[in-house]
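All protein chains of the complex are present and in place, except for one that has been dropped.
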Amino acid sequence: MIYRETGNFVTDYMRDREIFPMKFDKIMVVLGLLFLYLYVPTTSEYMLSAHVIPILAVGLAVVGLNILTGITGQLSLGSAGFMCVGAFGTFNLMLRLPEWLMSLPVALMISGIFAGLVGVIFGLPAIRIKGFYLLVSTLAAQYFVWWFFNSFTYFINYEASGVVAVPPKMYDYWGIGNFLGIDMQGYSPRYILALTIVIGLTYFAKNLLRSTTGRNFMSVRDRDIAASVMGISVPKTKLLAFFISCFYCGVAGGMYSFLYIGNVDLMIYEVDRSFTILFMLIIGGLGSISGSWLGAIFVYEFPILFTWVGDVIFGGAFNTAVVENVSNMVYGVFIIALLIREPGGFAALWATTKQKLRMWPYPH
Amino acid sequence: MSKSLLKINNIEVVYNHVILALRGVTLDVEEGSIVSLLGANGSGKTTTLKACSNLVNAERGAVTKGSIEYDGKDIAKQDPFKLVKDGVVQVLEGRHCFTHLTVEENIMTGSFIREDPKQAKQDLERVYDHFERIRIRKKSLAGFISGGEQQMVAMGRALMSRPKLILLDEPSMGLAPQLVEEIFAIVKNLNKEGVSFLVAEQNAMVALKYADEGYLIENGRVILKGKAKDLLERPDVKEMYLGVGEEGQTSFRDIKYYHRRKPAFT
Amino acid sequence: MGDLLKVENVTLQFGGVKAITDISLNVKEGEVCAVIGPNGAGKSSMLNVINGVYVPQIGTVTYDGVTRKTISPREAAISGMARTFQNIALFQGMSVLENIMTGRNLFVKSNWMEQGLNIGRARTEERASRLAVEKIISFLQIESIRKTPVAKLPYGLQKRVELGRALVSEPKILLLDEPMSGMNLEEKADMSCFILEINKEQGLTTVMIEHDMGVVMDIADHVIVLDYGKKIGDGTPKEIMANQDVIDAYLGVSH
Amino acid sequence: MATIPGLVLAQKNEHPNAISLRYKHLGIWRAYSWTEYLDEISVLAGAYKSRSVGKGTVVAIYGNSIPKLIFTIAAVQSLGGIIVPIHPEATATELKKILNDSNAEILVAEDQQQVDTFHVAEADCKIKDVIYLNGRGLKDYKNANLYSFDEITKKAKPINIELEVKKLKDNDLAFYMYDEFEDAMYSISHEAITNNSKKIIKLNSLTPKDSIVSYLSLSIPTNLLFTYVTSIVSGMSLNLPESNQTIEKDLQEIGPTILYAPSFVFKHIISSISYRIEAATQANYERYNSHYDSLMKIYEKEVQGKSSLFDKIYKAYIMLVTFAPAKNVFGLTKIKHAFVSDGVLSKVTFDFFHAIGVEIQHSFGQTSSCGCISVQPDHSVSAENVGRAMEGTEIKINDKSEVLFKTDCLATPLNGGSNADSGWINSGYVGKVKDSGNLMIRGRSEDLIRLKSGKEFSPESIENLISCSPFVRSSMIIGTNQDSVSVLVVVDPSATNSWADRKNLRYTGYTELTRKTEVRDLIKEHITCLNETLEDALKIKRFVVLHRTLIMAEGEVSKTMEVKRNTIIANLNDVIVAVESNKEKFTVNDIDSLTYELNVHKI
Partner (left out) sequence: MGFDWVYLIEVLLGGLMSGVMYSLVAIGFVLIYKSSGIFNFAQGTMLLFASLTFVKMTENGIDFWTALFIAAGVMVIFGVAIERYMMRPLANQDLLALFMATVGLATFQEGFSQFIWDSDIHGLQMNKFLDLQLLDSAPIFVVEHIPWLDILLPKFDIFASLVAGSLIVVLAFFFQKTKTGLSLRAVSDDHMAAMAVGIPLQTVWAIVWAVTGIIALVAGLLWAERVSVSFTLIEAVMKALPVILIGGLTSIPGAIIGGLVIGVGEKLGEIYLGDAMGGQGIELWFAYFMALMFLVFRPQGMFGEKFIERV
């Protein structure tokens, strides 16, 4: 209905695979970017710290998991573990390397690579194991990583409490804060960094998916024997998916600890978080990058919204435990209902709607 | 004219709320007859059969328009197992044997709806009488027997519920010409015992040879029906389905790549 | 012309069940070779042995002058074998275009970093692959469905897309597993036409498993008949039609 | 300079980098600028020269509108040659006739299909060379006179078009066109056809920024004029679709500003709308229909100049939610001018397109007038006329109500065909000129039907009315020497199927559908309704719903889907005899050698 495809013709194969083929889309993207970069940083600290930044961090992990599970079809429950590697990696890189050598953005990327390598190690069994059996490998990763950082307190600088706060100076990468006279520990600069990383990596993921690598991933997911007959190296493809996916999770973990919470805490990377991330993925829709973001936003905001609505309606008549339990119930039912209605998640809902709007007012 | 056993009235079937698999299929099966439904893969034969046995629901499909009557009753909302009880049983395309069960166990699953275990034993013998080939293999796992034998197991399994109407989907698929004839001969025998058949087939030649009536289906729509004998004689059917043109058999070697081109806006 | 493919004394078993027993066959360069036989005769297993999906217990395969016992499907693809599957093995989550594009993966040299950043080689290669794919699309006359998800296509067209995916890898030998099963006459005619054309124009050697005797007799240069793991006939279509063993075991009454 | 190659040269000089031709090939749109256009021509001209094309050589182009064939036209003409376009689906008999009549020496065929047809028709014609563009499947053909287009061009040296153009004269012959109905061949000069095109361009102020899609064969004279010639004269871009199966998508992608279409295309759109909307959900179906009704009411008020502000707002709303997207689906969003070439659309169709902002302009003309003698002006609101005579054209009606015209863009018959008589040409149509000067066409004069009562009328005008229903694909009026008028109706398969599904009818296949009482009632209602607008003598008394559609390959309809009476009378004689002998039920032996049972319905 909104889309007017008339007159939209392509003269080049590259234009035929554009992420935003329509002029209308392009305008919206530019407006969206302006909004994200210019308006959002000026909103309240609360908005940024409690909503936007955590969603950016977790959403990136969902994109990462999507590459592995949604695109390549390798079920994983280890996302939190890989995030954990990213978080601890970033901390230790920043702590142990001289300041002139290491800065937060770089440390995030390098620890992402660490996480990716850990992912490859735990992905090795995927060469032999398929389907649900693979859960055991990713769960092993999750538990092993958690245990490892729990056991070897070297990595949290022997902090007795098990939680280390991030020293403020770690935020002032390349002395930009000093130079511009901004407090880089503030949420707006953190947000800008998070947003930039997220946009960059989302773009990267999107490119990957519409290229040979992405198609190889999908072919391994859809029919691995056919993929190998086409000459695609299935083991290599799976390991690459593990690497890239875990890289994303690692960066997301670093962002979560550094840009959102401000301390490095093992407890937030328990297996529950892996589940939450998988939830976000499923609700958003497997295989769709935009779906990942929708899922992340929905799942993150749902309990907050639910609690808020409960507060408004019942005025705090119930204690938090009750609200949490009811929230869980509603949430569980919602997931089942969504899977019944549209197993493809939000992304599929959106795609059908878009298709309908394209053909509107006709059914096909 | 004998009584109509199955009456399909202009049904439409949609999968997943979007994919239109059937757009208007109307079909009658008279009691004691063999009706064959002809068409290529994907033309809607299987969906028609599954709509009758109500297995479409299990594949996220739904009959969105029209009605299906069996024995005078509307069976659109009937559960598949109740239909089996009433005497409609389907033999699925590609046999679908329980591969980890033995041949005999496979056949016995068909007697689930029967209460009396003694009768089941008798029925089992009857099945073996019809399908001598599988008697000797009754202890083998169904996954390890040949395609023809699997087809027989699947049909035998269906017979166990003492059906009045068997919906037989692609019995000839992947079988040697010789075996195809054998299977259809058994169908004919069963028919003589009073079982009606609705057979979906691609192999038009053999299907029409054994059938009383034939329906041609294309793109989810029945395009032609008639007595099997008449259909075999029709020049257009001969050309399109049997590969016999006016000048006799056309060789596949002589076909030009443009043979199906159509002018614009027609 | 010499033999492009030579299978010698191959025996294949699955957990004690013999799928193929001591079969040898030769495929000459540039011919259309049809393998026929009842279900369970070991036809598909034969193809799977040839391109390395299954590893035979005994026997060797000589292809393009190299004799070997095992090969991985990937190596087979690199050496120029392409194939289609009996039960369509398209990538159901992708469009026609993307499916055929996967057939070009061996020609892609850029790495995933370049592709993710969408720079340099990645772009030129993507363009080149697309062009090759478009040529196949045009050849198979499926322009109108290039952006359709394959899962939504009717069966006959899916088979055609699968052929396209095999052809786009510019193979030396094409292995087709029942390319025409489940098709109506018109679709069979289309398919025969494409197979013959590719064979004639590019001299592509084709090994094809097929049930439809009409098609086989019309388009094959060479027919091999298997029956329950054994070879019972080998020759030109005419010879096969006259072969008493084949008539007894497979054809039933002679056509 | 008014020669086609000359105009190409002029376009190149005026805007060398503007897009001249765009075509979809291997998935993307590729374009030629006017400079490249000229380069292509000069290469091709060299090639054709090497095949000894020269002054007066007749070259047949036989195929769909594809770039190489399009370039061939100007290339051959630059050498002084004459082009005879042939419809790609032409049968061997037609082909033979055209080649013989035109004395063509070279046949440029698109691909194997055309080459094969030619080989069937080959006997005793003057073709020396057959040049094929697409060699697919032709590898094993051993015919001596068969050449690959690519090889010829590869060997040839380009020719300087500028020099060649100077040698051409405006009144040199450019085309031989075959008229399917008159079964006659016409010769058309450069001057005639380009002048005709110039008039259309001037009247509608077409500019080089416009674009048009050519999806029909150039063998259709009006298509040649409106798309090919007009694009060269005006400098606008000519767009060619990828294949026949992708036309609708390609049309949408290009989003042309100018639409040329014979009436059957509009009819196709109407049926296609109906087919789709009948399959919609109940809510959508009802909303669409109510919007449709409101739209037409508002449109009526608009025409009378009585629409209120509320109407305007409401129309804007309806357009936004229903019809603007609908236009988008059919690729009509950007259309500024839509020309209907053959006669008039029914009022309902005409009004609908006008209401949604696709301003259809009827035009009239045939081969003898190079395609066009009159065009409705822009914003015309009357469905019944075909506009006023164009500049340089005069129209008058003779005592037999035949339309005669004089024009400075005349095509001359090669042999047979209508003759110039004291400067006035008989168009072969009957009609009248209204006081406003607008021409009204009633139909072909040879098709006039005389009832027993002596009443004479044109069947086409009634057929036109009947076919305004989306459920009627085509119809043919009969009644020569009869007491009353009867009609044979062919129902539109897809729209009627869709309708029947909504009504939950039980039927098997098209033939059975046509025999359903519900379908009969649908048609009956339509005809009864229409009878009210007809004078008593012409009221339709009986109709038959035919058991099959009319077949182009059998010559029952023309290449533009018009019914060809003589063939139908021959093929379906049983039906006509039965209707005329007032039977109620009868059987027919059809051309597929099967027997069908049909009913005659009375009204």
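First chain written, first letter: the chains are A, B, C and D, and each begins at residue 1.
Please note the rule applied: a contact is a pair of C-beta atoms (placed from the backbone, for glycine too) under 8 Å apart; a residue touches a chain by one contact, two chains touch by 3 or more.
Keep in mind that this is a model prediction, so the values were computed, not measured.
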Just to verify: which one of B:A58, B:I136 or B:A185 makes contact with the chain not shown? B:A58
Among B:V89, B:A200 or B:V237, exactly one should touch the missing chain; which is it? B:V89
Which residue, B:K45, B:H130, B:R157 or B:R234, contacts the hidden chain when the whole complex is considered? B:R157
Among listed residues B:L20, B:A62, B:A76 or B:I113, the absent chain is touched only by B:I113
Identify the residue among A:F9, A:W146, A:Y173 or A:F247 that touches the chain left out of the display. A:W146
May I ask you to list the residues on subunit B that touch the chain which is not drawn? 53, 55, 58-60, 79-81, 83-85, 89-92, 96-101, 105-106, 108-110, 112-113, 154, 157-158, 160-161
Could I get the residues of subunit A that touch the absent chain, sorted low to high? 69, 75, 125, 128-133, 135-137, 139-140, 143-144, 146-148, 150-152, 225-226, 271, 275, 278-279, 282, 286, 321-322, 324-336, 339-340, 343
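To be clear about the criterion, only the chains that are shown with their structure count from here on.
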Quick note, more Cb pairs in contact for B-D or A-C? It is A-C
Mind checking the centre-to-centre distance between subunit A and subunit C? Centres are C-alpha means, answer in whole Å. 41
How many angstrom between the C-alpha centroids of subunit D and subunit C? 45
Need the CA-centroid distance for the pair subunit A / subunit D, whole Å please. 56
Spell out, as numbers or ranges, the residues of subunit A touching 2 or more other chains. 12-13, 16, 364
Can you list the subunit B residues in contact with two or more other chains? 256-257
Would you mind writing out the residues of subunit D in touch with subunit B in their complex? 88-89, 111-113, 116, 136-137, 215-216, 244-245, 247, 264-265, 268, 497, 500-501, 504-510, 552, 559, 561, 592-594
Parts of subunit C lying in touch with subunit A, wherever the complex brings them together: 51, 53, 72-74, 76-78, 82-83, 85, 89-94, 98, 101-106, 108, 110, 112, 115-118, 122-123, 125-127, 129-131, 165, 169
Can you check the complex and tell me which residues of subunit C touch subunit B? 17, 37-40, 141, 152, 154-156, 178, 181-190, 192-194, 196-197, 211, 213-215, 218-219, 228, 250-252
